[in-house]
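With one protein chain withheld, the remaining protein chains of the complex are depicted in position.
This part shows chain A:
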Amino acid sequence: MVKFYESSYDYAYSFPAVTLAYFLRYPNPYSTHVLSTDVISRTIDEAGRLQTTRVHRKSSRLPSAVLKLLPKSVLGNVSGGRSESFVLEMSTIDVKEGWMRTESKNLDWTGILSVVEKQQYRRHIPIDEGDDFNVAAGTTGVTTTVMFRSRLGDRLRARAMRKDETASNDGEEEPKKSFLANWSKTGIQRSIEVIASRKTESQLGHAKEGMTVVLERMRRGGLVGVLEGMRKDRELVYNPEAKV
């Protein structure tokens, strides 16, 4: 079972600024749930594209509606719905052609729900050859696609497929015996996906707000401005009482 969510947006900032903000987007005031970010690998390929793999650690809270749907055996060591989760992020930047592609996915909880977010950033106005790195020049478009996939669904599909192959011809159906069992599983799955996609819409909003905060700091104070803002945000993450 696969579910998609798609949206497009234009940042009123240049492509170089947006890519820099992408690398520097955590911490920001909208991302206090992001606890850490680490670079796993970073290479430049033959075409001069920069490829980066990062791992983000997030404190996550499963929506109580999801918790109620899940058997204890699946939940494992989650207490009160709080847990840490890891997100793998891969990005490729082609500065000459003016695009950046990203893909992020959750590393744990995949038995319940896999979420894959893909983004395609594109430079809208060709930048001035003389000064590429200009925060004010041009705009950057981004299309975000989020795909929800349940491994449970893939297993059911794989099983159905094996049956197809052994059956003599096409007009096959799920065996009646397993129909009820499959229905209840897919029922839970569907509910999880509905809840997750609702949550995703609000999270994508926050992601956009977070990027904008970082971009605005860059416009006003350059890199120094961004780093100063980050320092303050980081204090908030680790010291929620110390209001800055």
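Quick note on the criterion: a residue touches a chain if its C-beta (ideal position, glycine included) is under 8 Å from a C-beta of that chain, and two chains touch if they have at least 3 such contacts; residues count from 1.
Please note the rule applied: contacts and distances are computed from a predicted model.
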### Query
The complex lacks one chain in this depiction; which UniProt name from "Metaxin-1", "NatC N(Alpha)-terminal acetyltransferase, Mak10 subunit", "Armadillo repeat-containing protein 8" or "Mitochondrial distribution/morphology family 35/apoptosis" does that chain carry?
"Mitochondrial distribution/morphology family 35/apoptosis"
### Task
Write down which of A:Leu88, A:Leu204 or A:Leu236 is the residue touching the left-out chain.
A:Leu88
### Missing-chain contacts mapped onto chain A
16, 19-20, 23-24, 26-27, 34-40, 42-44, 48, 50, 55, 57, 86, 88, 95-96, 105, 107-108, 110, 114, 132-133, 149, 151, 154, 157-158, 161, 223, 227, 230-231, 234, 237-238
